[in-house]
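What you see is part of a larger complex, with each chain still in position.
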């Protein structure tokens, strides 16, 4: 499988999720909603941007604490490498926060790019001060011990309605989060850069007094 | 039907939605919830204010792309005039964004006051930089092609639970969005200005140490 | 019952809700979710912090206006004392705002610390300018007359899924809102201060290159 280098991630960070979605639609077919996470997953602070390779965790709601709490959560963080993004799902349970300040500090120290949760975080002020990009469904102060348990690392998961495989390229900005299958990431970035240029010309045309309909005819993009 | 001039819209912009709701309650009866959009529709940035006349679009979820994508959406934008507000509903489907940066740029160029969507936008950073007031239920990066289709322009729609007829006066601020039937807009603005003055005296009374109960007896307003 | 002094409230304000939850878990058992309000209740502005003793109001959806509107709402505000927090529930009805600018101004004048609503507020810009910490489920401009009615003051209520008794200590920050039973508030604050110190050392260890797993072994905290 093709190597995802930091240079590609930096090109991705300078794009925006909308143009990536447009290109994924064209490449994967119109019904590829499974690449776009739900609008419920939002950045913790405006302007947060994340681009990196998914390391996944599957957490589930439980009713009793395990013998060694947080075991797989901590193993996940300690395994992160530069260019990684932690992607976790709480499997629909909004009863506790799987993420927080200590995990953010640990992940940042390992060089991770950020975290995306179909779930909840706490310690938000601390995470914002770290400038560590975290995308979540909600914020609440209770921790996960005895409420949620990470049962598997690096398995396929569903996050915000999107399928995420370990190694997939994750890209999030103020508009949401998208999943780019690893094998096509290089092509998608290139095609998105081309579409961005068309959109620039489209906007210039509008500024010069053109109608949307005329510009659409000219550039076949919207 | 009475003409809505820019001067009336400017007076409206200096009011706030709460006092408009109070006056609509008194004029239209206590059950007029149909004039107040749901709390789920929020401004894209704090301090956004919109006042203008509704141009409406009815979009619905679809499973295949039309022959000419975006046709009615672009026609709507290209038809906007100064003082207009674009009001669109996605009919409950939160699967894609009907609005975005190019539509905002196009609408602003036509002199439109803003946009209100029972739906989703993308390109949020770009729209915020434009200072174009957009009110939405959510944010997501996927576009509407083959997912949503505008099937009618300038028909009555339901937006955020409120009934909107083409030409109704739309007013939104940080508290939400209200719909003022066109025929009574001049009266509503005048009555709201009067109530605002009462509320000013009420607050002054509180600052001077009065109780809420006393001030309510004095001004019959809350 | 133990007296809650302003000095304790100030110590509480310098803590954060996460560490309070951790200590409540240890003291009250792992299933004490009833002390943590739902993630749906959010501060009106980033950085809002509230700590104080609950004065409660039970509001319910109605379909007709009472003879004397706002009667118990105003009585609640006029009864507030320094160190109090107004805690109100709309019993699930999101159809109108029970709180607003005049109530905030009245409550602040009485020395109240803030307000927490399982419900809706309006006049948000005005409240933000007051720097009065209000935590809510939503924002909408319609008032409560003939839509919601406060039927009881200072009874036990459910707010954001948490049980609140009059006099309970309420603590909210950017991560959410927790309820500390009055009788254990002094102990909880002390234990939370101790845990905060452990977390400080934990983070220092991470900065010095430690793994999460090692730090957890050292401090038994996460």
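In order of appearance the chains are A, B and C, and numbering begins at 1 in each one.
Here is the rule we use: a residue touches a chain if its C-beta (ideal position, glycine included) is under 8 Å from a C-beta of that chain, and two chains touch if they have at least 3 such contacts.
Everything numeric in this text was worked out from a predicted model, so none of it was measured.
K.L.:
Full complex copy number, with 3 in place?
P.N.:
6
Here is the rule we go by: only the chains that are shown with their structure count from here on.
K.L.:
Interface overlap for subunit B and subunit C, more than half of numbers shared or less than half: same or different?
P.N.:
Shared-number fraction below one half, so different.
K.L.:
Quick one: report the Å distance separating subunit B from subunit C, using the average Cα coordinate of each chain.
P.N.:
31
K.L.:
Could you tell me which residues belong to subunit B and also touch two or more other chains?
P.N.:
Subunit B, residues with two or more chain partners: not present.
K.L.:
Which subunit C residues qualify as touching subunit B in the complex?
P.N.:
Listed in rising order, the residues are 63-65, 69-70, 74-75, 77-78, 94-95, 97, 100-103, 105-106, 109, 120, 122-125, 138-143, 145-147.
K.L.:
What part of subunit C is in contact with subunit A in the complex they form?
P.N.:
16-18, 20-22, 25, 30-31, 33, 36-40, 42, 47, 173-176, 178, 199, 202-203, 206-207, 209, 211-213, 215-216, 222
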